[in-house]
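What follows is a short report on a single structure.
One protein chain is absent from this view; the other protein chains keep their places.
Then we have subunit A:
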Amino acid sequence: MKKAMILLCLSLLSTVTGGCWNLKEPNQLAIVIAGGLDANKDGRLVVSSQIAIPAGLNSQSTGASNNRSFVVVSALGKDFMDAGQNLQTQLSRSLFYAHRQTILIGQRMAEQGLAKQGIRRYLDMIVRNPKSEIRSVIWVVKGGEAKDILATKPTFDPLISTALSSIQMSLGMKPYYFREFLGDALKNGGAVLLPAVSGNSSGTKFNYSGAAVLNKENGLRLSGFLKPVESYYANWITGRQKMFTITALQSQGGSSISIRVKPLRNRIDIDKGPQGIRVHIRLRGSGDIVENNTLLDPSSAKDLQTIQNRLSKEAEQRVAKLIDLAQKQYKVDFLGIGELVHRKYPREWKSLQKNWNDTFITLPITSEVRIRYQDPGQTNAAI
């Protein structure tokens, strides 16, 4: 009994002296749902936070009151936390970052960064701050500012929190979390693909608009955007796409055939020959024919062959264009070839990694796509 009391007293003392007291009632917290990074016209950092208003979230029971479920506040600052400090001046509750599920980067911020430095410098805060959530999804805002997207109201959710990762999942991709972005961004060479979102002109809706290419050799500065279709293929190559629908037009006429491919397999062979490194991208996928407006009958072997060839060719063309885009237009390796070279030839990588993008654009990259069907669907030929 006496021993237990002494033990208890010591333990209590250790907590008090250790400063282990951080009680905060939830109604003392301003729960940050999403954060946005923007550069304003003078190139200064603007941090916006979408903050949940819990009372507004619970308004179903009290009838048709027009309570807002969130508020967006923005503040200028030298860095993230400095801006956070300035945000705090507008709020009566203390900012709580641990439930921030979305990080948005405005286009100007992604392009120029602050003081022409790129956004790499701002990765630190999100990892260093213990209250910060590194499972946030991270997106680039195409043609706009992060705070505008934060201010839109998603269709289904009251808050933007899970809407963006749900978009990715419904498009058959894996959600891209900040920790993955961090892992990709910290490796040397190449570029990172971030999903991109854009708002409509009236500022009430947003939609997926492909991917943003961030050049790692340039402080993670934005090199350009991929269109949504291009981003699916890019994700297929990098293994981030789980399912999507390929539609091919028949050569003559406007009739089309669609196949929903799942699962998708990717294999990239890196070989070092006498002429240097060669890359061969092999993509395979099988799926169900979900729409067939052509006269082809999948149940006949000849037609089936035609369908599979047509679809494979369609995909192959897309992939070839994408490789072209990477090597000729953006001149950065956003397909993750560098990392594969690193894994296969770690010794050579040491000398290659410095100017990988320069090496990448000269690489001979070949590709082949094979698409097979599993199930012809409910009917064989088109009705």
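FYI, a residue touches a chain if its C-beta (ideal position, glycine included) is under 8 Å from a C-beta of that chain, and two chains touch if they have at least 3 such contacts; residues count from 1.
In this section, contacts and distances are computed from a predicted model.
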item	value
Undepicted complex member, UniProt protein name, chosen from "Cytochrome ubiquinol oxidase subunit I", "Sulfur carrier protein ThiS", "Spore germination protein" or "Polysulfide reductase NrfD"	"Spore germination protein"
Hidden-chain contact residue, picked from the options A:L8, A:V127 or A:V290	A:L8
Listed residues A:P54, A:G143, A:G276 or A:P364, member touching the removed chain	A:P54
Listed residues A:A98, A:V127, A:L186 or A:L295, member touching the removed chain	A:A98
Hidden partner interface residues of subunit A, rising order	1, 4, 7-8, 11-12, 15, 20-27, 29, 31, 33, 52, 54-55, 57-58, 96, 98-99, 101, 131, 133, 159, 161-162
